[in-house]
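Every protein chain except one is present and positioned as in the full complex.
Chain naming follows the written order as A and B, and within any one chain the residues start at number 1.
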Amino acid sequence: MSLLEIDELTVEFPTRQGAFVAVDGASLSVEAGQIHGLVGESGAGKSTIGVAIMGLLEKPGHITGGTISLKGEHISGLNTAAMQALRGKQISMIFQDPLTSLNPLLTIGDQLTETIRAHLNLTQDEANQRAIELLELVRIPDPKTRITQYPHQFSGGMRQRIVIALALCSEPDVIIADEPTTALDVSVQAQVLALIKELAREKQVGVILITHDMGVIADTTDVMTVMYQGKVVENGLTSQVLGQPKHAYTQSLIAAVPRPNERMHRFPLVSYGGRTQDFQIDDLARNWNKTEIDANQPLFEVSKLTKRFLKKSALLPSSQEYSTAVDEVSFNIQQGEVFGIVGESGSGKSTIARMIAGLYGVDGGSILFDGKPVTGVKDLSDYRRQIQMIFQDPYSSLNPRMRIDAIIGEPAKHHKLLSGKALQKRVDELLEQVGLTAAAGKKYPHEFSGGQRQRISIARALATQPRFLICDEPTSALDVSIQAQILNILKDLQEHLNLTMLFISHDLPVIRQMCDRVGVMQGGIMVEQRETEALFTNPQHAYTQELLSFMPQLKGI
Amino acid sequence: MFNLTLPERLDRILKSDFLWRLSRSPVAILSLLVVTLLVLGAVFAPWIAPFDPYDSASLDLMNGFTAPLTENDFTGQQFLLGTDDQGRDVLSTILYGMRISLFVGFASVLFAMVLGISLGLIAGYLGGWVDTIIMRIADVQLTFPSILVAMLIFGIAKGVMPAEYRDQMAIWVLIIAIGLSDWVQFARVVRGATLVEKNREYVMAAQLIGQPTPIIMWRHILPNVLSPVLVIATISLALAIIAEATLSFLGVGAPPTQPSLGTLIRIGQGFMFSGEWWILLFPALTLLALALSVNLLGDWLRDTLNPKLR
Partner (left out) sequence: MFNYILKRVAQSGLVLLVVGLVAFSMFRFVGDPIDNMLGQERTVEDVERLRTELGLDLPFIVQYGRFLGDAVQGNFGVSYRQGRPVSDIIIERAPATLELAVVSAFLAISIGIILGVFTAIRRDGWLASVIMTTSLIGVSLPTFLIGIVLIYIFSVDLGWLPSFGRGEVVQVGFWSTGFLTKSGWLALILPAITLGLYQMTLIMRLVRSEMLEVLRQDYVRFARARGLSERVVHFRHALKNTLVPVITVTGLQLGSIIAFAIITESVFQWPGLGLLFINAIQFVDIPVMAAYLMLISVMFVTINLVVDLLYVFIDPRLREGGL
């Protein structure tokens, strides 16, 4: 008998168009002391399983079939009171975002003791003592003082550890962790995952780890279940599933994961579910006004670039406080190369991209484009015509109130490159070339998926035939299979159109696949800058070495 | 290019969730019906009202105080909703009164909307000291209840204007007073939404190609901040109608020569103790029906446009 057994679970959400089946006959089982990875792309139904186990499905969603049993007893279909007694006591849950999981108005001590006392028959003092022990267990330094503090006084990683302490309050048998590290930086992510792993072993807790990240699955879990469109497609020991995937979907998923240890020419696209769309690079290249590459002349010369942000505003300029987001960063970008900038959140990498794009003013240093200055210059229209940008979030980079053809046509129209029929023709061509149809132009952004939107974003960037493309985390909001498609497109563009690129990412494997040279940012400073392969095989700076050590190794793939 | 043809637009509207949701809410349909009927009644008052209550030639003092649906003792005439002390048909005065009430309501909301949206958009997008100044003014004004601000503006206008223009200009003064007292709502909501929208990447995409600020505000941000405005505008309309009625009831609004629903209630209140209840009741019911159905519509709109609130 397993600790937690899910058998043929089906969850439906009634909608206007009929019932939406979020989970379709899924079965899996969790043993004590075992970490069970639940992996799948967005909308695969993995989070819904977690919520269904807790009995916290949002109305009108409900279980329409199958059973969930804990230690052999059915818990699906229990009434509210019985479920409440079970929650926290035997099953706990950890949510994705530690910033919103804690009540901002109560001290962490209050939140811990109320949870402890809700489940264990202890006095306030005993509960307090136990709370301190729990904080020690999750390695919060100086727990006796910190227990009286409020959530906003802790960093993101510490808050997630407090959330874990809360989940452990009553020694539960099962913990469901829903993307527990997605909102955290890699270094913090590694610590939190190590903690979860250790607790599972020591306390013999069964953990369901819900994630979209193959790296997390490979490094942390013992057993894994792969989901696709509400169905379980494959499960087994993690090493087996990753090493010899049987199902075609698992194979395509694993093929799309960027490898940390080798550079591939293109991602092998194993098509599944007929979702790959063709990118017609030849068609695009035929009509492109290519600028010949002059290897001696760098396209960008960036020197001592500095940006400060106002931290505290005051009436007197002297008492205003600034934080330095980018501190005297210098680098060159050669014509036709892809220059990568990698770093954790807040390291200043996006700020650099925005200064180069002319979106932010510069507080010091200079940028030369093709030998001509672009900082401190009034009229940038000539420069703006030659650069374009692909943004991070495909859901926010397209104006929801504009039609696709207007969105794609806007840059060319603004720069007065094309108008009327010629513009419409260009827009239609671009849509076909990025793998959509001309008819898509008549629709609005919400009618497209994330990957399709990113293709539209690319079409918009290409409409003015730019020489330089800034990619600011272009795939971090996308599922891996879509990420592989988009990265392949970007590689095609660079090779066939002689495009120069600045590629910003926090994801080291992606950087390795995409970039010729890389700069590593830490706290506004560029600590290291080298050829990509040299950086990965032989990092010089201590921070680079640390970052690389946190990189998931994808053992067994 | 890039424009939808009319049939395409119609098709979009017909297929939208909006109409589907409307069709599933009997309360919303009923409210919409009541509002439409009342607005039509007001617009076509000169053609459908049985009498012109402000044409002194057609008035017969003998008809005064006729109860609803009873024959007048002297003239034998019948009136659906009775008559007032002057012998005016109550139904007709209500229809004409609604014209004033609705006109003031719509015009003042429009005024508040244009002012509030522009200032909110500018404050949110430009930020810095422009934002500080606009929002400080808004904060200070918000401290003062709008009905009081409207009264003050009305009082000041009354003091500044020569006596012979007062009655003539009263309606416009009302519109400005109510409008000025209500712009803050719009400005705050639009500013809040603008702060969110301006950090979205589609705005960055527009800045990237160097589009000028006014174009970005107008073309990109404005259409995306309008849906909460619709809700506020509806609720504001109810508030403006009530505010106008209140001011007129207090005798600092529409003049007796152009009575609104509030003025009619003020007049009717005098007859409450003497038994001529209909002079008060029917205008009051009309006002309630109008305000209630507009409020119900606003409530439904808020729930529909903000699905997470359901």
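Keep in mind that, in the parts below, a contact is a pair of C-beta atoms (placed from the backbone, for glycine too) under 8 Å apart; a residue touches a chain by one contact, two chains touch by 3 or more.
The shown structure was predicted, so the numbers you read here are calculated from the model rather than taken from an experiment.
Participant: For the chain that's been dropped from view, list the shown partners it touches.
Facilitator: Output: missing chain touches A, B.
Participant: Touching the hidden chain in the complete assembly: which of B:Val114, B:Val196 or B:Leu288 does that?
Facilitator: Per the contact definition at the top, the residue touching the missing chain is B:Leu288.
Participant: Touch as defined at the start, partner being the missing chain; which of A:Leu9, A:Leu102 or A:Val434 qualifies?
Facilitator: That would be A:Leu102, which touches the missing chain.
Participant: Which one, A:Val21, A:Ile63 or A:Ala118, makes contact with the chain that was left out?
Facilitator: A:Ala118
Participant: Which of A:Met54, A:Leu137, A:Ile254 or A:Ile408 sits in contact with the chain that's absent?
Facilitator: In the complete complex, the chain left out is touched by residue A:Met54.
Participant: On subunit B, where is the contact patch with the chain that was removed from view?
Facilitator: 140, 142-145, 147-148, 151-152, 154-156, 158-160, 238, 242, 245-246, 249-252, 262, 265, 269, 272-273, 280, 284, 287-288, 291-292, 294-296, 299, 308-309
Participant: Mind listing the subunit A residues that contact the chain we can't see here?
Facilitator: Contacting residues on subunit A, toward the hidden partner: 54, 56, 84-89, 92-93, 95, 97, 100-107, 114-115, 118-119, 150, 152, 163, 166-167, 169-170.
What we mean here is this: only the chains that are shown with their structure count from here on.
Participant: Just the number, please: Cα centre separation of subunit A and subunit B in whole Å.
Facilitator: 47
Participant: Provide the residue numbers of subunit A that touch subunit B in the complex, in ascending order.
Facilitator: Per the stated touch rule, the residues are 16, 354, 357-359, 380-381, 384, 387-389, 391-393, 396-403, 405-407, 409-411, 414-415, 420, 423-424, 442, 460, 464.
Participant: Quick check on the complex: what are the subunit B residues that touch subunit A?
Facilitator: 1-2, 4, 8, 17, 20, 200-202, 204-211, 220, 223-224
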